[in-house]
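Missing here: one protein chain of the complex. Every other protein chain is in place.
By written order: A, B and C. Residues from 1 in each chain.
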Amino acid sequence: MDFVESDSLAQFRTAAREWADEHVDPGWVELEHATGTHHNPDLHALLGRQGLLGAGWPAAYGGTDVDPGLALAVFQEIGARGLRMDGWVTTEMVARTILAVATEEARQAIVPAALRGEVVIVLGYTEPGSGSDVAAARMRAVRDGDEWVVNGSKMFTSTAHVATHVFLLARTNTEVAKHRGLTLFLARLDAPGVEVQPVHTLGGQRTNATFYSDVRVPDAMRIGDVDGGWGVMRVALVHERGTAPAPGGPTLVQRVAAWARHAPGDDGGVLFDDPAVQEELARLAVDDEVSRLLALKVRWVASTGGMPGIEGSMAKLWSSEAEQRRGAVLTDLLGEQALLRVEHGTGRGSGGAPLDGAVEWAYRKAPVSTIYGGTSEVQREIVAERRLGLPRSRPAG
Amino acid sequence: MDFVESDSLAQFRTAAREWADEHVDPGWVELEHATGTHHNPDLHALLGRQGLLGAGWPAAYGGTDVDPGLALAVFQEIGARGLRMDGWVTTEMVARTILAVATEEARQAIVPAALRGEVVIVLGYTEPGSGSDVAAARMRAVRDGDEWVVNGSKMFTSTAHVATHVFLLARTNTEVAKHRGLTLFLARLDAPGVEVQPVHTLGGQRTNATFYSDVRVPDAMRIGDVDGGWGVMRVALVHERGTAPAPGGPTLVQRVAAWARHAPGDDGGVLFDDPAVQEELARLAVDDEVSRLLALKVRWVASTGGMPGIEGSMAKLWSSEAEQRRGAVLTDLLGEQALLRVEHGTGRGSGGAPLDGAVEWAYRKAPVSTIYGGTSEVQREIVAERRLGLPRSRPAG
Amino acid sequence: MDLALTGDQLALRESVAGLFAEQATPERVRAAEARGHDAALWRVLVQSGVPTMGVPEELGGGGATVSDLVVVAIEAGRRVAPVDLPGAWAAAHLLAGSPAGHGLVGAVGAGEVLPALALRPLRNGSAGPVAGAAAADVVVALDGDELVALSRPEGTVAEPLPDLAAAALAEVSTAVWSQRRVLATGAAAVRAHADAGSLWRVLTAAALEGLRQEALRLGVAYVLDRHAFGVPIAWFQTVQHRLADVATAGDGAELLVHEAAWARDTGDPRAAALARMAFLFAARTAQETAAASLHFHGGYGYTLEYDVQLYYRRARGWPLALGAPRHELRALATDLFAGAA
Partner (left out) sequence: MDLALTGDQLALRESVAGLFAEQATPERVRAAEARGHDAALWRVLVQSGVPTMGVPEELGGGGATVSDLVVVAIEAGRRVAPVDLPGAWAAAHLLAGSPAGHGLVGAVGAGEVLPALALRPLRNGSAGPVAGAAAADVVVALDGDELVALSRPEGTVAEPLPDLAAAALAEVSTAVWSQRRVLATGAAAVRAHADAGSLWRVLTAAALEGLRQEALRLGVAYVLDRHAFGVPIAWFQTVQHRLADVATAGDGAELLVHEAAWARDTGDPRAAALARMAFLFAARTAQETAAASLHFHGGYGYTLEYDVQLYYRRARGWPLALGAPRHELRALATDLFAGAA
């Protein structure tokens, strides 16, 4: 075995750091916290212009000759500086799905523009009445000549307020079993009849409820077969879970440990002198290493041409449950210091909180980790059925 | 509120201690460990002769004028000395059930003899093919004039090798839903056709598989209505779970804490100096206090005339899960010292192991706690349905 | 043994439950988040004599037992009412315990003064972040071997620090809280402060217990209502079992809170240890319950629109005011096991 992920990544580290020093505005992190929008349009456009988004993609669809190793190193460096690129994550996933299943017209219309950073696509699967039961979607799409007319609403349409397109799961057939009457469409968010309303969350992220009233989508922007949406989603899912590399930079546990080596402890020494503090940090470090390895396995399976469905579920299940343990353990470890909250955008609370309030924030955002992108219950079901061969126990719905 | 269980118990403590000093043979504990039999026939007979078993029971059925407070104090003192009275626990439960539902003939035949210590009754519910699904019992009882002919087998018939009777759950009707075709019988273990085979366990306890081949039981020893066994078992269940008082004496956690205050630690001090050791012991002490309170609530509900079904499930669920946490935590706390096993009866291992091997043994016997007397899954189902009002989710079977 | 509330306590519960249901609605709770304190609610509580209900009658208080205060704290916790009753009660207890504090007790009863308790002794003139202090007029604190009632010169403010639990957190330092009244000195001061901390633990445990009960109720109601795969999600065994586990621990927490209050009221030698146990276990149980309830709400539980997030934050934030629980566990071990060997 060989656990070195990429021999070439190291060589790009310096270049990536220099790139970020030149292009990443230090104020963007504060902006991201203040707005709760995990997407920076300026950064995104820049990455597109410089060909970093298109690195490694086929030239026929806008791929560039930027080395994918450099692009990966830059993305990791961006992550290490505290910025997230949720808009690119969903755009990339849908673009890959489009390449895999859509018409040539849709490929040419969307993928090159996405790689140039001009198209930003968000997901429109979940509805107010459907969570884990995604196939229960009630949004309707009815054919009208060369177009489809879409009506309904979507929930948790994150990033929609700064995106150009939404990947909509809609019901096109009510006469068949619920999984078999679904179709996917790529709709423009500036089309007449689309409304985006903000939804604010515990972790400070802004998401959206989106509403669709007689929204027209050309048939060319149907992604995959009519009533074949369930299969398309399975393709997309493989691109969703865990194949993205981990962001670079120190983990929260490493940051707390470094802080604890200087923070005052109880008997005149430092917090890290406390053996129980050491034990907790060590346990969390093991959790992190397991998360890292399970994610590594997903990428390894994908790199060998496999479909890392089960591995993706395991990686997601473990790391999200570990994130919740971490939030609970670290708040207890910091005691009253973990109460201190930093209100980004207002400046309130800055300065006093250890690690700029990272632990308090970690606790607030932890709960969503076991919900979004498939709940822990859904992941366990996948592992039980597909890895362990246990029978399906839940109702068909 | 008032959390003092019995004002009169304290006054009997001294008398109970004196009684135990006079009557309890210190060698009985070693005998119990060596044989794995949690019942001492000599002790049981003595308790019966002295009227302690009959304390508080109606005089018409053999009740004595011994103060129930004294009896309780004596039972607790026996427990504090490391002896268990499983034979009395099951006998008492069945005797109470007989008083509640059986014919006068059965009452007079069994209850006074049980209180004299001459009848020892064990439970025969579980079968090789039925565990949590008790109602799936396949033992058959077919009527033949004034008698019933019983065929089948029972599993985990603990104490049967030193008992006189077994309380058998048998199928008397195969034409109805499985819960409705069951009847309970009290069979003699010395009847022709009964065979008792030992089954040895991880925790060292001996239990039995018992086999019944054309065993004849008089109809007078039918306990409750024909096909009414399910209702009889529910009556019995209330007498089973947690209404018995906790044994006296220090808990395992208290014993380990006392030991840790003298056992050598890592830096020349004692083990208890280690703050992480203190934290673990404190957590386990909280677990124990919660166990104690939940059991107290069961007895309080019973004392006010209520049926503590849900409370019994909660107490059993919590204390058994806590027992497993305790076994895991204490073995880790003792490290290599927790490996040392004392082989009772052979003398091997004695002397070297801390607390006479109590922690190693606690780890071995912990797993059964969440299985016997209704698994944790069954208890959670009861709490979910009856306390929280959630719907029944499992198949009817 | 009697595990039921008295008739008077049942009446008290009904009365305060109504008060908090009316005065600490989710809207009011949200509106008070920035300051961590609802002054209008506090005025209503003053009118009902709640802040001084634990003070002896001869000092103008209600003479209530700790068991009575627990009944009120549970109802306040159930509505995550934006007032720091445990801190105010524990501070009033210290003021009432010293002739030098009696004047302030009267002012608390009259609604002129809102008191808070600094749980940790001052170090270099600072008690660190203190819950309730941003709304308080007086903070009772231990400074070396002096128990003092600190207040601010007129015109100064205690800058509220934004915090996880919206707990009216503020740094308390003698530079700002520069006016002091000495309530006790020497061993008596240290003992009184420790005793008030123990009272605070019982009352905070009670507030957490109320919080837990409502967090469980929210979760149960949601899983019965919400459908997935054609059935209510309450149908799923893992949902049922996790809720059954937290409900079971919850019965234990409730009993432990009442036992700790009873032990304090009766002078039981285990009172201090039981206060720590109740505090630790009520906190843990409230946290696990709120986390389970939020999780079963799915994505909605994570939005600010739903109430369960209010409970999730406070379940962890309230107990953190005392500091890291490892210290509490160690102190408990000492209480329990480090007596005569």
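The rule is simple: contacts are C-beta pairs under 8 Å (C-beta built on N, C-alpha and C of every residue); 3 or more make two chains touch, one makes a residue touch a chain.
All values reported here derive from a predicted model rather than from experimental measurement.
Student: Per the definition of touch given earlier, which of A:Asp2, A:Asp65, A:Asp190 or A:Asp267 contacts the omitted chain?
Tutor: Answering carefully, the residue with contact to the hidden chain is A:Asp2.
Student: Have a look at A:Ala257, A:Ala338 or A:Ala358 and name the one touching the chain we're not showing.
Tutor: Of the candidates A:Ala257, A:Ala338 or A:Ala358, A:Ala257 is in touch with the missing chain.
Student: Touching the hidden chain in the complete assembly: which of A:Glu77, A:Glu92, A:Asp356 or A:Glu381 does that?
Tutor: Counting the whole complex, the residue in contact with the absent chain is A:Glu381.
Student: Applying the definition given at the start, please give the residues of chain A touching the unseen chain.
Tutor: Interface with the chain not displayed, on the chain A side: 1-6, 254, 257-258, 260-262, 272, 275, 278-279, 281-283, 285-286, 289-290, 293-294, 296-297, 299-300, 303, 311, 314, 317-318, 377, 379-381, 383-385, 387-391, 393-394.
Student: What is the set of chain C residues that contact the non-displayed chain in the whole complex?
Tutor: Residue positions of chain C that touch the missing chain: 236-238, 241.
Student: Residues on chain B that touch the omitted chain in the whole complex?
Tutor: 126, 129-133, 136, 155-156, 199-203, 207, 266, 274, 276-277, 324, 328, 331-343, 348-349, 352, 360, 363-364, 367-368, 370-372, 375, 377, 380, 394-397
Convention: only the chains that are shown with their structure count from here on.
Student: Would you mind checking which chain's C-alpha centre is most distant from the centre of chain B?
Tutor: A
Student: What chain is most central when centres are computed from CA atoms?
Tutor: Of all chains shown, the one whose C-alpha centroid lies nearest the global centroid is C.
Student: For chain A versus chain C, what separation do you get between their C-alpha means, in angstrom?
Tutor: 38
Student: List the centre-to-centre spacing of chain A and chain B in whole Å, with centres computed as mean CA coordinates.
Tutor: It comes to 53 Å between the two C-alpha centres.
Student: Considering chain C alone, which of its residues make contact with at least two other chains?
Tutor: Counting only residues that touch two or more other chains, chain C contributes 235-236, 326.
Student: Show the residues in chain B shared as contacts by 2 or more other chains, in ascending order.
Tutor: 275, 279
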